[in-house]
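Shown below is the structure under consideration.
With one protein chain removed, the remaining protein chains of the complex are shown where they sit.
Showing subunit A:
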Amino acid sequence: MTGVAAAPRQERRPLRERVPLGPYGPLGLFVDPRTWRAVPYLLIVMCWGAACTALVVAGTAVSLALTVVWIGFPMLAVVMIVWRGAAMLERRLLRLAFGVSIPDPYAPLTRRRPLGWPRVVIRDRATWKDFCYLALLFPLGTAEFVTLVILGNTTSRLLLTPVDLARHGYAWPLPELDHEVRGTAAALAWAVAGLGVFVVTMYVVRGFALAHAWWGAFMLGTGEKERLVARAAHLRASRARAVDAAEAERRRIERDLHDGAQQRLLAVAMELGRAQVKIDEDPAAAKEMIASAHAGARAAIAELRDLARGIYPAILTDRGLDAALSHLAARAPIPVDVSVEIRDRPPAAVESIAYFIVSESLANMAKHARAERASVVVCREGERVVVEVRDNGVGGAVPTPGGGLAGLADRAATIDGTLTVLSPPGGPTLIRADLPCEW
């Protein structure tokens, strides 16, 4: 049953928030992994920057010089591709080192016309911002590297003063000062100063990390305008999907009413009409007709009840997600573990979308997955509600346009949420929805 059981999640405060002086005090910085992650990058940045700067400057210069013979043009194209590649690598390095995620900002290359690609690449502002960033990476990296090495070296020399004293009888903590230390007390004072420099070094590392991350995001990331354009396109698409989803839903309700309850009630009315005609001359037959009408009316009520539940489950309004999902789980043909770990109730739209995602996922599972167990986990991650439905069935679920899963994705998109389906052939299946909400 591995992978299916709902792992308990605990919100645990990180260590840096529990040490004296808080996360931005010296101790907080010392135990914060972000400080140490930045160090390797700052140590390689000079060499890496030298390579990048040499590539873009020398590569471009040589290519431009060679444009007098035709070879310059394809060469420039190759250099451009290589520097865009270097910029992509740099984005990933920045993510590793500083934890900033900078998505590739490039204009999409349409697959159908490879001949148009150079044009797109050249007109793309991102290409030229990459150029500037890489051209400046060597001087910037050199400054960072040298500062860090000097500070690190000073720290270690000062901290080692007592050791030197013990080994040699004297110590030269900083040769530049031409000051010889001979007393133990003085050596310890120098070591304490070393601790001070160490603290300064940590702040400098974090300062570099912050500044470099900001600079990288500014130069290698999407510009504000591009970001807004992309956002507008995304919103337009999600609005269209939301409208379509709502329309499809209304059509489904109309169809269900028309084919279901309306027909049944009509049949009931017909039977009663016949009974009315027959009641005097043939009471026995009329009685039978009334009985059949009665059964029909009950069937119509059941159908209306199911339909109403399908439109909006009352229990969700009354008791919230936990109760509503437990109810769904109880109706499922296989055992379903439900764990809802959110203290405050999310907005109604989020609750309703989460409910229908679980409902449709469980229905799909019952139909196709041949699973033996399933689990539903709802929890809060920051400002989002995360819904995960897992089963140990045969997998292979794919969202097809117009299908149930695609409809769920559309529904999630109406509140800017996302739906992820992981369902390799052979299983297991994980359906995960990330639903943003403002508390």
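Simple rule for what comes next: a residue touches a chain if its C-beta (ideal position, glycine included) is under 8 Å from a C-beta of that chain, and two chains touch if they have at least 3 such contacts; residues count from 1.
Everything below uses one rule, namely that contacts and distances are computed from a predicted model.
The complex appears with one chain absent; UniProt names that chain "DNA-binding response regulator" among the candidates "DNA-binding response regulator", "Circularly permuted type 2 ATP-grasp protein", "Na(+)/H(+) antiporter subunit B" or "tRNA 2-thiouridine synthesizing protein C". Within the whole complex, the absent chain has one touching residue among A:60, A:238, A:263 or A:326, and that is A:263.
In the complete assembly, the contact with the undisplayed chain comes from A:272, out of A:57, A:143, A:174 or A:272.
Remark: the residues of subunit A touching the chain excluded from display are 255, 258-259, 262-264, 266-267, 269-274, 276-278.
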